[in-house]
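Shown here: the complex without one of its protein chains, the others still in place.
Letters A, B and C mark the chains as written, and numbering starts fresh at 1 in each.
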Amino acid sequence: MKEYQKNLLWGTANMFNNPRYMHGAGTSCNPDAFAYAAAQAKKAIEVTVRLNGSGYTFWGGREGYETLLNTNMGLELDNMARLLHLATDYGRSIGFKGAFYIEPKPKEPTKHQYDFDASTVIGFLRKYGLNMKLNLEANHGTLAGHTFQHELRVARTEGYFGSVDANIGDLLLGWDTDQFPNDVYDSTFAMYEILKAGGFTTGGLNFDAKARRASFQPDDIFISHIMGMDTMALGLRMADKLIQDGRIDQFVEDRYAGYKSGIGKKIVDGTVTIQELEKYALEMGDVKTNKSGRQEYLEGVVNQILFG
Amino acid sequence: MKEYQKNLLWGTANMFNNPRYMHGAGTSCNPDAFAYAAAQAKKAIEVTVRLNGSGYTFWGGREGYETLLNTNMGLELDNMARLLHLATDYGRSIGFKGAFYIEPKPKEPTKHQYDFDASTVIGFLRKYGLNMKLNLEANHGTLAGHTFQHELRVARTEGYFGSVDANIGDLLLGWDTDQFPNDVYDSTFAMYEILKAGGFTTGGLNFDAKARRASFQPDDIFISHIMGMDTMALGLRMADKLIQDGRIDQFVEDRYAGYKSGIGKKIVDGTVTIQELEKYALEMGDVKTNKSGRQEYLEGVVNQILFG
Amino acid sequence: MKEYQKNLLWGTANMFNNPRYMHGAGTSCNPDAFAYAAAQAKKAIEVTVRLNGSGYTFWGGREGYETLLNTNMGLELDNMARLLHLATDYGRSIGFKGAFYIEPKPKEPTKHQYDFDASTVIGFLRKYGLNMKLNLEANHGTLAGHTFQHELRVARTEGYFGSVDANIGDLLLGWDTDQFPNDVYDSTFAMYEILKAGGFTTGGLNFDAKARRASFQPDDIFISHIMGMDTMALGLRMADKLIQDGRIDQFVEDRYAGYKSGIGKKIVDGTVTIQELEKYALEMGDVKTNKSGRQEYLEGVVNQILFG
Partner (left out) sequence: MKEYQKNLLWGTANMFNNPRYMHGAGTSCNPDAFAYAAAQAKKAIEVTVRLNGSGYTFWGGREGYETLLNTNMGLELDNMARLLHLATDYGRSIGFKGAFYIEPKPKEPTKHQYDFDASTVIGFLRKYGLNMKLNLEANHGTLAGHTFQHELRVARTEGYFGSVDANIGDLLLGWDTDQFPNDVYDSTFAMYEILKAGGFTTGGLNFDAKARRASFQPDDIFISHIMGMDTMALGLRMADKLIQDGRIDQFVEDRYAGYKSGIGKKIVDGTVTIQELEKYALEMGDVKTNKSGRQEYLEGVVNQILFG
């Protein structure tokens, strides 16, 4: 890797394909599978350290259930946390300085995965005191019913943004298609969130994408990566233009300005009582100060930036 | 209510229909709307106390966003927590002893609601230190991509189970149909979770359901409530039979038995090291102890109980 | 097969897995693939005749498109009909007396399949004058947004009901899970439609189902087939009870009784003019004769039959 001046973005271990993980890895009902997973994660982290990887990602490919009829959800969640503690603590103990990532995905191949979406994973990490960040894939977000931008927004708002799998899905299909990104709206909104998060302070952009089955010629591998990366690059430039343009950010700034003074500031500062708010409401009579949310205007601004 | 020996299950306030809440209540960009919502919640809690209500429910009908283009998600989440703290603290201050509930719903009428599902709400309550329980509606769970049983299982596993809105939806339709429950599988699994949670230690069963548009005759109101309640009652009897039968519970007990001794117990007790697990795995060679998850057998047991 | 007194329900050919069919078989952009598919179908029909099969099924596994950007839909539809004409005409020419089936499926693995659902396939068969029937799979119906009962109802109403693949899906998952049927409501409604269609005048019930990945022990094969077949058998008994009970059929009979006399009969007989209908409506003033659709009552009747 030195020879080609390449760095390892992150290491990982596949702990779901092999039959030994049919019931999960950290969440397996079988302690032997848990032990094997721990050993495999230990080795993969050691290799990542040796390759000077800047991150390590936990996929949760079978950390979930097929049917609640045979599942002890509480034990499985606790055990998943136990595995992650063992592995991340070990990583730190051998000098790994990079970020640990967990990658949300709601389902497939299992009926339900515990790493459902960004919000669910963040709740899990907080509950169990795990110091990890999120590696977000567009396609996993949409399978959970969210836009990719939503998942990124949640992660940056909560301080858990880490890295990005750029593969997209097809919103009319219900499985993980892992297509190369080709929609510049989506890449623009994704890059907007990443820029607002301060950029990739850890992590980066990776393609776990596959060219379609019928794109089977060798040059399709180049073409699809070029198309995908061009989409992300154009998204970055468009996101920068959106921010430079300033209309959207200013609109949001103005929209919440009421919380910077008066009763709004007291609400945010926590210095208001409910009695005071009631008195304020009674004197006000009714809310007369709502302004339009201007969704269509803002959508028009986006089109002006993208196609202007 | 005394006269008819009825008790109030829970009080609530509608803070989404009126145009003043077009941008949300606690999550409105307009502090005037926040203040109005606080006043309304205060009054509704007072009335609930006066009526001796055993609970108070927060619906989050517009606590979400229509477009991320105009949304400050961080401030909105913080403000939602502020409103809930103000209201629940006030309730306690005037002697309210009942449970405070929050009712998850992922969307509709808004594009996205912060109370997405049980996991998301529990994460939110933990983050902000709010002492509330969940009021779960079947239809809201399915709109979020979960079975009703899943939502109840999450809530009881995490210790947040509170109360139940029994309305169901149609899994092939993407909106909140609020139908009367008519599927005994679903009511059995729901009642199974409720029994396992120790029953309704707070809360109860309520129907926020509507007879279909074409069921417009006065007796349809009776018929639909009778059908819905019969479905839940039959579900309760079937859930009890499932538990008395014991095969399913015993299967789950046996399935995770490996965590009660040996390496499994050490994993659960937190006394194992990752080095020890690696050694164990290397000696083991590969996982040879997996047993079938028996999903089809267990589904057959359910049918035997229901139709036997 | 003679030895074991088994008969072949239907023969078929897999014309989608092999890379030669990456662009479809009858709908391939490559005439070589079309020719290969024709040869393969010819052979499979010959084998079916030799085995005295009572039917022959065309799966349309890749008869669709991945992207409209590279697709000539008109030519593909015409060619699909050409292949079916060639194959079915050939079958008749060598003495095949059984039914030809086409199996609707909306998607997976392709983005879109031309055999989308029962209605779409029936429209296609009528347009191209193809004498085939439908082999309906529950899971394919639900992927297209329909209940299995809907697909069967459409097929029997239009006179195209043929055979049944009993595999079910999970309505909260967006791919073809091919699970063994375990829901007695669904099997009851399916069997009700089949009985109303006069039973299996051709075709039969087959399981293209798979036990879940974790149900890997040899006896799971028996258990899952037993559970699946028991579900269908119980559905048949329940459907018969529904019909014997008579309440539902009588309700439907009464509900449309207005079309048996007076203005209703004239509408059905085609002897009414629009002027006459207008005159009738003006004299009537407004519609005062609507009665409740009694959905909840009928759902209650179903539960009484199933659990009574």
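Observations on the structure shown:
Quick note on the criterion: a contact is a pair of C-beta atoms (placed from the backbone, for glycine too) under 8 Å apart; a residue touches a chain by one contact, two chains touch by 3 or more.
Note that the coordinates shown come from a computational prediction; the quantities given were computed from them, not determined experimentally.
Among A:Gly145, A:Gly162, A:Gly203 or A:Gly264, only A:Gly145 touches the chain left out of the display.
Summary of contacts with the chain left out: across C:Gln5, C:Gln244 or C:Thr289, the touching residue is C:Thr289.
Take chain C: the residues that touch the chain left off the picture are 19-20, 22-23, 29-36, 38-43, 66-75, 77-79, 82, 86-87, 89-90, 106-107, 112, 116-117, 119-120, 122-124, 126-127, 144-147, 149-150, 153-154, 157, 189, 248, 251-252, 255-256, 258-259, 262-264, 267-268, 270, 272-275, 277-278, 280-282, 284, 286-291, 293-295, 298-299, 302. Residues 19, 22-23, 66-67, 107-109, 111, 143, 170, 172-175, 212-214, 216 are the ones on chain B that touch the missing chain.
Residues of chain A in touch with the missing chain: 142, 145-147, 171-172, 180, 182-185, 211-212, 214-217, 219-220, 223-224, 226-228, 230-231, 234, 290-297, 299-300, 302-303, 306-307.
Here is the rule we go by: only the chains that are shown with their structure count from here on.
Over half of the residue numbers at the chain A-chain C interface are used by both copies of the sequence.
Using the average of C-alpha coordinates as each chain's centre, C ends up farthest from chain B. Distance between chain centres (mean CA atoms), chain B to chain C: 37 Å.
In terms of their C-alpha centroids, the spacing between chain A and chain C amounts to 40 Å.
Residue positions of chain C touching 2 or more other chains: 172, 212, 214, 216.
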